[in-house]
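The excerpt is restricted to a subset of chains, each kept in its original location.
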Amino acid sequence: MMGETGFVENAAALLARVRQQRPRVHCLMNTVVQKFVADGLAALGAIPSMTSSTEEVEAFARRSDALVVNLGTLDEVRRAAIRLAAVARGAGKPWIVDPVHCDYSPSRLAFARELIASGPSVVRGNASEMDIVGEANGVLKIKTGPVDELTLGRLATRVENGHPLMAQVTGTGCLSGALIAAFMAVEPDRLKAATGALLTSGIAAEIAAEQSSGPGTFEVAFRDALAALRPEDIIANARISHAQG
Amino acid sequence: MMGETGFVENAAALLARVRQQRPRVHCLMNTVVQKFVADGLAALGAIPSMTSSTEEVEAFARRSDALVVNLGTLDEVRRAAIRLAAVARGAGKPWIVDPVHCDYSPSRLAFARELIASGPSVVRGNASEMDIVGEANGVLKIKTGPVDELTLGRLATRVENGHPLMAQVTGTGCLSGALIAAFMAVEPDRLKAATGALLTSGIAAEIAAEQSSGPGTFEVAFRDALAALRPEDIIANARISHAQG
């Protein structure tokens, strides 16, 4: 397995590759944070789309390079659109499931489990969500929080970058799911792609926090920092560790 | 009845209590300002949730400490979800109705009146909305504007804090409804709770306006100020008056 230094250098190279290839990321995104996530993807250099209409989602998923399925503000129509998009994206194209608040609602938890059983590339949530969501064989599991924990079979990586102000901005978790999708669109190794995305997000947050006086200025500075982040910023600031279990 | 000074000291204590108890506030919120309201609640220290799906809203309302029903972007599904949430929240848990633009649409006005007749803790709107909405026996009526007027039976309180830039930011009225819900979750006396919320919002706006050069910078600074506001800022800046009719 690649050492910490190799992982960090790889992450830096992936940031450059996203900027150059500009992947299209289709998002089935809760209605609360659609613009925040679209703007975050655009700041990274990716191209977002957001429709969740059942009549259109297949055309959008087919054109995209990666798919994000976020379960916030879930309803019957969105559930149908998610099923259509998951099929239409085509075999081999990466997709991520974000089971937002599945610990609040039994019907949402059941749907999250159905999706995870169908084999997404990644499932990402906070600790409460990931603890309840259950087994996910063959899926990269990511628990984000003060430290992000990535687990795929016996491989485990920890990303320690980030800032507490992220927890005061609605949608930073949802955005990290979308950034992971953008990185997977340019790197087939899920663990490397997700590590690159989480380092990018966490280091941008640290840079932003230095110029912030609260959650409002932080959100604005975070978006500027995402757009300005250079591969060398990742190499200089990354804090990761990993172990083979 | 408590004098002005007692009301202001009480409001300051309630701000500290919200920060400490972190109440969950479920919002049936129009789609335009969902993120703005969620971020405002998070800046205050409360925990927002936003789903308005009929299959999920009961589970979310049951877990919440207070409920906000905002009638913006109303449709058939949202109407059904509001009815379910109002029942599921359980007896005794505070809820507020915000009859946004009920002066524009007869069907929305009829629904606002139906909800108000079912006995929410508070109804809040601007002057045009509150003038048309009609009688609301036993409900705390709040007309917000340059001066906020709170009326409950023969009691009347006026909160004079705030800033004209608030009117240029879409959603400040909707957010004030959500903040009132958060304060009611920690204080059973509705009039004291709402006064605390409106003082918090109005004084944060005054602080923000000093650092703003227009509605964009104001919105960002307002969120920072909400997060940074201290109980002593309320005591130092509150401008209220009240009278028993």
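For reference, chains read A and B in written order, and residue numbers begin at 1 within each chain.
Definition applied: contacts are C-beta pairs under 8 Å (C-beta built on N, C-alpha and C of every residue); 3 or more make two chains touch, one makes a residue touch a chain.
Keep in mind the model is a prediction, meaning the values are calculated, not measured.
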Overall number of sequence copies in the complex as this file defines it, 2 displayed: 3
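Definition applied: only the chains that are shown with their structure count from here on.
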Chain A on chain B, rotation in degrees - Cα superposition, rounded to nearest 5: 120
Mean-CA-position distance for chain B and chain A (Å): 33
Contact footprint of chain B on chain A as seen in their complex: 30-33, 35-36, 72-76, 101, 104-108, 168-171, 213-217, 219-220
Interfacial residue positions of chain B with respect to chain A in the complex: 31, 34-35, 38-39, 42-43, 48-56, 59-60, 63, 77, 219-225, 227-228
